[in-house]
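Encoded as structure tokens, here's the structure I'll be asking about.
As you look at this complex, bear in mind that one protein chain is not there, while each of the others sits in place.
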Amino acid sequence: MCRGKAVVPAGLAKRGPAMNDRLLLGRSIETGSWVHKLDPRSKLIGMLLYVAAILLSRSWPAMALLAVFSVVVAVSTRIPLQYYLKAAKPLRYLMLFIFIVQLLTVKEGAALLTIGSFSLHEAGLRLGAFAVIRTFLLVAFTALLTFTTTPARLNQGLEGILSPLRFIGFSPGRFTLMVSLALRFIPTILDEVQIVLKAQASRGADLSELPFKEKGRMLVTLLVPVIAGAFRRAQDLVYSMEARGFRMDAPRSRYHRLRWGWADTFFIAMFIMLGIAAAIL
Amino acid sequence: MAIQLQQVSYTYSERSLWRQTALHGIDFELPQGTMVGIAGATGSGKSTLLQLLNGILRPTQGTVSVLDITLRAGEKAPKLLPLRRRVGLVFQFPEQQMFAETVEKDLCFGPLNFGMSPDEARERACRAMLDMGLDLALLERNPFRLSGGQMRKAAIASVLAADPEIVVLDEPTASLDPVSRKELIGLLTRLCRERGRTVIIVTHRMDELLPYADRWVILDQGRSVFQGSVRELAADPSLLTRCGLAVPDSLRYWRAVADRLGLEDEEPRLTPEGLAELIVSRESGSSGRVGEKGTGHE
Partner (left out) sequence: MNERDRKGHSAEHGPDAIVLKDVSFGYDPENPILHGLSLRIPQGQWVSLVGESGSGKSTLVKLLNALLPKSAGEITVCGEKLSEESILSIRRTIGMVFQNPDNQFVGETVEEDILFGLEGLCLSREEMDRRLRLYAGKLGISGLLAKHPGELSGGQKQRVAIVSILAMEPGVVIFDEASSMLDEESRNGLLDILRDMHAEGYTILMITHDADEILASQRVLALCGGGLAGDMTPAELFRSPGLMEECRLHAPYAWELSRKLEALGLAIGVPASEKELVETLWPFNCSK
């Protein structure tokens, strides 16, 4: 399973054409790097620590440290950096928006430009840039988690991290099963949406050709079949799981066991040090 | 010509890393009023081809001409609504695309979208029901309360209700029982023969369509490897095996009988009735000879 050569996720190349771009997020890309082999729990905790480090960094040196750290770790996954860039791409307008808001509302520091009562300040520019860099790093870097971990492993890690909650009556197994089934069926249901859209377009209701007012009316022609389909699938799925002897919260063995190693401790330590450094700088 | 494809290729996600060509340089012409079967193994590009015929997909290379509308690769497409009214496309499991609370509303959806008046839409809906052999009393019913076979027919009727000149169906008989399958193919044949529609059916069960289709198009890995009449197809069924398709029983039996009797120029007999009649006519001929010998001996 851990073949080193796969740069393009082997799965994507032959996947249904409509699904390619949509699924870049949330798909693991197998390269067999050391990060891939880590315990999913350490990766999850690492990502949380990373978020903390981002929130703690408030200076240019801290930003620089974050950036260098992120690039080094990302490179060590052997996944092309462009994939990380792509992961942040959907948020580019949000980032632009945050930048403009900061630029226009922060009125501290030296004025850079004044037109009548309107002025742009140095601090606005700086905070705007910080906000953009933080958002970008956050989204791009945390994609590492899904790039290097299959959904099933991720789920198992999540279940492991949440297991202390069992004592307050929360069932991590139930929660993660729900998540994994959702992950499994979302692509299928999105494909079904495509088919229904095409079918209704063939019957003269092309969403892209209709005036906006009509689009709302057409929604029901989409929703009824899609929801009916989802129910049908859910029913079939329940039969299929029950027929295989599945029962909620019944004991199960695990094929992939979680195993915490030295690399995991090292991974976490790295992030703790990053957080401390970011806070000091 | 109802449909003409010239050097048509289609590539999914053309500008991405995962570009994937589903069709390569397809050329064909389908005359109006014919019944056409399209067959091919999984992944041969059948479904892509269908979606080119009413502009759901546009060719990435070449020209698709349907009736008097032309879609050329790289050019801005004309308004597609008129094309879609004249070419009805029935997707796989069409009953899964029904949404209205009555069959009638579902059937009127298309005609109303295409700008017909409510009265006209209702009239068309009734005719479509009859074309699909359904009782008009079902119009009032909730489509989700119909039996599987009825629901399939009603869903097909909802496409026919727009009165298309060309009807294109993707595996219309999938997962129906054999009797319903035969019934449905019969209704579609009638639509072609009596109402003059061009009917194009994608199928992986060639058996059921063989006796009725005028022409066949066989696809293999995105290329068209055969186009022609049933007689031409029957002349060399091994072509199907090469494309990863099973040779239907009816074709195998016809080939064996035709080879033994040297019937190269005859129209293939692809139903059990047809073949049985032919066999009996030949058999009585030969038993006649035996009889003659017998009388000679006497």
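Should a chain be cited, it is by its letter among A and B, assigned in written order, with residues numbered from 1 in that chain.
Everything that follows uses one rule, which is that a contact is a pair of C-beta atoms (placed from the backbone, for glycine too) under 8 Å apart; a residue touches a chain by one contact, two chains touch by 3 or more.
Please read these numbers as outputs of a predicted model, since none were measured by experiment.
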From A:32, A:80, A:160 or A:187, residue that would touch the chain that is not displayed: A:187
Listed residues B:145, B:182 or B:231, member touching the removed chain: B:182
Contacts of chain A with the absent chain, listed as residue ranges: 1, 10-11, 14-16, 19, 30, 150-152, 180-181, 183-184, 187-188, 191, 232-233, 236-237, 239-247, 250-255, 257
Where the unshown chain meets chain B, residue by residue: 41-43, 147-149, 174-175, 177-180, 182, 204-207, 244-246, 249-250, 252-253, 255-257, 259-261, 272-273, 275-277, 279-280, 283, 286
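Here is the rule we use: only the chains that are shown with their structure count from here on.
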Gap in Å, rounded to a whole number, between the CA centres of chain B and chain A: 44
Touch list for chain A against partner chain B, complex: 8, 12-15, 17-18, 20-21, 195-196, 198-206, 209, 220-225, 228-229
Contact set on chain B toward chain A in their complex: 12-13, 16-18, 20, 22, 51, 54, 56, 79-81, 84-85, 88-89, 91-92, 94, 96-100, 109-110, 113-114, 144, 158-159, 162
